[in-house]
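For reference, the structure discussed in these notes is given below.
All protein chains but one are shown in place.
Up next is chain A:
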Amino acid sequence: MQDDAFIELDGVEKVFDVRKKTGFLKRERRQVRAVDSISFTVARGEMVGYIGPNGAGKSTTIKMLTGILTPSGGRLRVAGIDPSRERKRLAHRIGVVFGQRTTLWWDLPLIDSYKLMHRMYRIPDGRYRENLDRLVELLDLGTLLDVPVRQLSLGQRMRGDIAAALLHDPEVLYLDEPTIGLDVISKAKVREFLRDVNAERGTTVLLTTHDLQDIEQLCSRVMVIDHGRMMYDGPLAGLHEVGEGERTLVVDLERELPPIDAAPARVVKVEGPRQWLAFPAGESAAVLVARIAAEYPLVDLSVREPDIEAVIAKMYVDQAGQAERADQAGRAVS
């Protein structure tokens, strides 16, 4: 364990009892391990991406870290506090943004929600004003403060929610899908802000996302979870290697031609003069492009990064059988 570990999980588990109807009045009870013996530490000031497919256990982990859920086993500490035992004490030290649920007051001007935070968290007047001014400036909220929240766009509301979560100077900020549904400009604003907060205030940030770009632009470290287990914990670049991810090169040729021959890349789709080539994420795109440009009449091209779901899906090819067996072992006869 690191000395400056701010978030510590040691063998944390969460088991849910799920009752399934199997017939008239007949129910099968089985246990689902949403989080299965996860251990990690996050140092103060780190910015970590927490990713995985739907139902992998991301939200369950966040809920345990915020004290919403009580772990079934293992040890969990945030700022030295056991979240589920001291929920209210922890609340003063954490900020939470649920991407798909606003905590702002729908019918009231944005500033009213902040005034409520001011009083509910007992933020000293001077610090409240200072934080509000800074957040309003950084998140570009000046003209929105007097607008009822229901009239804000999704991107404006998200910025408003992030500001609300930071007014009380939390030491750690949890973001659950902070860029979901946002347009490109809003996404960029949110990311830039998160980078600033992390750099200037040293706020520890843990975010879940489906958007690989969030991770690429923000996080030096990424954790991948699936079937409740930690599959990867390290830098993003390493993830591509581990996952044997493939990038896609889309090339537009002058005219229709037979599939391009440029191993190790292989053509996966041809549509008129446009061809799609898949190549290992570890390979240099520049070398490949140079080779194609030398041999073919190239008009235009673009490179697409592997999407996270695909990377994880690949990572799991080997583990699939194992996961299946674990799943069946988890079944209990009712």
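Keep in mind that, in the parts below, a residue touches a chain if its C-beta (ideal position, glycine included) is under 8 Å from a C-beta of that chain, and two chains touch if they have at least 3 such contacts; residues count from 1.
The rule is simple: contacts and distances are computed from a predicted model.
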item: Per UniProt record, name of the chain withheld from view ["Putative cytochrome P450", "Cobalamin-dependent protein", "Transporter" or "ATP synthase epsilon chain"]; value: "Transporter"
item: Residue, one of A:51, A:96 or A:262, that touches the chain absent here; value: A:96
item: Hidden partner chain, residues of chain A it touches; value: 14, 16-17, 34, 60, 63, 66-70, 72, 84, 87-89, 91-92, 94, 96, 98, 101, 103, 105-108, 112, 116, 119-121, 148
